[in-house]
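In this view, the complex is presented without one of its protein chains, the others remaining in place.
To keep things simple, chains are lettered A, B and C as they appear, and every chain counts its residues starting from 1.
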Amino acid sequence: MNIHEYQAKEIFGHYGIRVHAGKVVRTAGEAGDAAQALGGRMVIKAQVHAGGRGKAGGIKLADTWEEAREKADGILGLTIKGIPVRKVFVTPAAEIGHEYYLGAILDREARLPMMMVSREGGIDIEEVAAKTPEKIHKLHFDPYHGLRSFQARELAHTIEPDGRKALAIAGVLVKLSQAFLGVHATLAEINPLVELQAGGFLALDAKINLDDSAVAMRSDLEALRDPDMRDDKQDKAREFGLSFIPLEGNIGCVVNGAGLAMATMDLVKHFGGDPANFLDIGGSSSPEKVVTALEIITADPRVQAILFNIFGGITRCDHVAEGIVTALRETKIDLPIVVRLTGTNAERGRKILEESGAAIFAATMEEAVQEAIRQAGLNDKGKRT
Amino acid sequence: MNIHEYQAKEIFGHYGIRVHAGKVVRTAGEAGDAAQALGGRMVIKAQVHAGGRGKAGGIKLADTWEEAREKADGILGLTIKGIPVRKVFVTPAAEIGHEYYLGAILDREARLPMMMVSREGGIDIEEVAAKTPEKIHKLHFDPYHGLRSFQARELAHTIEPDGRKALAIAGVLVKLSQAFLGVHATLAEINPLVELQAGGFLALDAKINLDDSAVAMRSDLEALRDPDMRDDKQDKAREFGLSFIPLEGNIGCVVNGAGLAMATMDLVKHFGGDPANFLDIGGSSSPEKVVTALEIITADPRVQAILFNIFGGITRCDHVAEGIVTALRETKIDLPIVVRLTGTNAERGRKILEESGAAIFAATMEEAVQEAIRQAGLNDKGKRT
Amino acid sequence: MSILIDEKTRVLVQGITGRDGSFHARGMRDYGTQVVGGVTPGKGGTQVDGIPVYNTVAGCVKETGADASVIYVRAPFAPDAILEAAHAGINLVVAISEGVPALEMARVMQEVTALGTRVIGPNSPGLISPGKCKIGIMPGSIHMPGKIGVVSRSGTLTYEMVWQLTTHDLGQSTAIGIGGDPIIGTRFLDVLRLFKDDPDTDGVVLLGEIGGSAEEEAAAYISQEMHKPAVAFIAGRTAPPGKRMGHAGAIISRGQGTADEKIRALEKAGIPVARIPSEVGPLMQEALCSSGLR
Partner (left out) sequence: MSILIDEKTRVLVQGITGRDGSFHARGMRDYGTQVVGGVTPGKGGTQVDGIPVYNTVAGCVKETGADASVIYVRAPFAPDAILEAAHAGINLVVAISEGVPALEMARVMQEVTALGTRVIGPNSPGLISPGKCKIGIMPGSIHMPGKIGVVSRSGTLTYEMVWQLTTHDLGQSTAIGIGGDPIIGTRFLDVLRLFKDDPDTDGVVLLGEIGGSAEEEAAAYISQEMHKPAVAFIAGRTAPPGKRMGHAGAIISRGQGTADEKIRALEKAGIPVARIPSEVGPLMQEALCSSGLR
């Protein structure tokens, strides 16, 4: 789960990392008030779950509170990578020296948390990693204790020769590792960490991604979810144990299993079609899950055909068929439905669907995908004429 | 550091272990009020850092609040193992079933925390350990994570055959281990854990000892120190980096090093004398430390002679001598002072003392002890005549 | 032959009295697996369809001689269940549970590794040595005994591929779903090492997906050390970056872990990568032929 910069800064602050005070506001007027209250030169930053905010015009400097209000007004009108900006963070601008990169991730291969540092902060760290990987220094740390102080010092010395400065950076690294563990982050990043001209080190920007599995178990983490960033469909899907991600295409996909769902999307693309979504109905699927899945998918007006790809294992094909029939009875769905059922109770499922006359059958995954693409095309043409 | 039952129960409550509500009060009137507010049958328990409170009459039942007031009055007049009772804990009496023992300690040999359980709770666990050690079951646990749930279940099953009850006890064990780690305990004990007749398990008595080294680093633990239990001399000693424990005898001892100080005490006893204290002036001893040590020792009217046993290493004998001379100048000390100085700057130290004419010298530890005993006897006799 | 499990494997089921646990305990037994006992704390002494239930894994192992365990408990209790099995001396722990926090698994794996226990999963469909033993939730009927090893990060996609192998008359030595989580007990590389040393595994099908770099490492291992024919398929070529595609581990993070990278690495290592699922069977047949194994 992504959280906002201001939330990440609150967490870092709680763990003793220095961050600038600031205020999250929803209107230009509030932004002006906040700037007046904080005083001095301000930065106005869009709070959206998207990278590249700066390039998109989502981060602006303001010398006066009037200017802050004006700049906030502009940013609050933006849409960054498809997401409308609903909140801005108003925070003092700092006179800063060198910019460093500090970040903690979970290293899958070593199965340990890992701290990464670079003297090249403030810029896109992926670029540094790609072009000059030797400028990034990495160290695994203990998943209970966090980064030991001595490890932090060793790491800090790789990016800062000055003994006193390195000690200060090491202190931030220890706290960053503890914040990372404390909130079950998959990523906790300070980019840049800056040395203030007045002395001391400060996290100028902050980014934390949380482990969804941990969020599901901890109400304090769940509380960080931004209602503005919520998607009703995704919420509904989550509630019913479905995994749903909207895409841009016209073929609604219902699949059991994440790997098979991805492979189905890929196959749609392979044959020239365009999937409208990723949707995994999971293992033990009940008819209700299928009804919900169809509700979510048919809510998207772009969808021209629906593709079921079910390999029954724990998932019972008759349950899926019942779900389709129920959904058709309860709501009017006038879209072609292509169904591929294999495995547990496939025959029974097919019989249920045949009786309702609702579905076009396909024997294999590939036939099903090709048929769905054909149906979507026909349907679309039919509508246009 | 020892803390009171009511403090231990607060800590256990914080970690999710069920304890009865209760109130700590200092007067019989307050005890009556507390009993009235809590309602029902009460237990009144002396809050002193001493075992065997029950046998000493420090724990009483009261059926009414008037009786609670009366019983509290009696207990507040007691002195248990030399400690006057200044506080009582008023807490509801429970209808209870079986009593279990649960306790966590730090196992020196394994260098790991260890959980101990017994079905024989409510009684002196040392007795169980001495007579029927097979009735105590032990398991080490991880110093970061605490007892794992599965370990707690395995341990609970050794003392409770019923599956559901064992699960409940296991839950308490996990929390006990976490409390133990969280407050840096050297001992955290529930004796007894009782099954309430109404259902559920409750810590009827609670005992926690804290690691002094951790207390010195954590203000939240230091705040648990009971001012009533404070000893001005010990506080003063601690402040100056001295380690001081008062005893009953008449020979004041000043030694550098804990082992040597113990050996000196033993030697005093061996030769028929009686040490007035244990006092270790520590490694890098300044004259001020010696002055403080003399102040503390001479405050005890029982002291008839003072014995210095100094093996100079880091401790410089001239510093010790200067301290003695300064103390004699600043305060009137009319007690014989027997001094044994060996090691670093011993010669210089002796010269300083010789000039002041204040001390009786001895060449070895044994001579010094024997001379101190002789001087104490002479002095005592001199005073009496 | 097969890897990890066979007809002698004695399986215990952790969480056997739960809905999934009891259902799959029966399913495994019906397939022919020796399901010797189950564990549900507090329910020791009862039975599930004749399978005895114990309070602790240690107790179950002592009574039944179980040497493998499969875990169906809910995610919050899975780390403890894995450690309980490992500390009770179980050699192979298969964790079906989905939704275990990755950091908890990192902590568990530190301890488990020191104990020398092998963990499969979490978020794994399990593993099967067709005709001998099935531990997990896969439909047994689609499998066929044979000489192809299958290793996959997925569940149903594995079934799809196994079914295809079976229809192409390519039986399986062992098929393993290693699990869709970022931190898992047994990685591609670990399984490939076992397949390498299994004389009755002639070729390997590797089913990867977006996220992480396990496929890249597998590619290097296959070309440098395994020396057996291998065919791969990677799911998620069209997955958008930054989104978690169902599996906790299936996420393209900051442009890393894309399907294209993985496919490039595999092809560079000389491993044929199927573009569509139906190519896997033919590619495997071809690979076996050119190795003289068919």
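Just a few scattered comments:
The working rule: a residue touches a chain if its C-beta (ideal position, glycine included) is under 8 Å from a C-beta of that chain, and two chains touch if they have at least 3 such contacts.
Everything quoted here is computed from the prediction, not taken from an experiment.
Shown chains touched by the hidden chain across the complete assembly: A, B. The chain that is not drawn here is touched, among residues B:T27, B:T158, B:T186 or B:N379, by B:T186.
In the complete complex, the hidden chain is touched by one of B:D63, B:D266 or B:E330, namely B:D266.
Only one residue in the set A:K135, A:R148 or A:R225 touches the chain that does not appear here, and it is A:R148. Only one of the listed residues, B:E109, B:D220, B:E239 or B:D334, touches the absent chain: B:E109. Where subunit B meets the chain that is not shown, the touching residues are 106, 108-109, 111-113, 126, 143-144, 181, 184, 186-187, 211-214, 216-217, 243, 245, 247, 255-263, 265-270, 275, 278, 280, 283-284, 311-315, 342-344, 364-366. Residues 142, 145, 148-151, 153-154, 157, 163-164, 166-167, 170 are the ones on subunit A that touch the missing chain.
Methods note: only the chains that are shown with their structure count from here on.
Ranked by C-beta contact pairs, the top interface belongs to chains A-C. With centres taken as mean Cα positions, subunit C sits 27 Å from subunit A.
Counting only residues that touch two or more partner chains, subunit C has 107.
In subunit A, the positions touching at least two other chains are 144.
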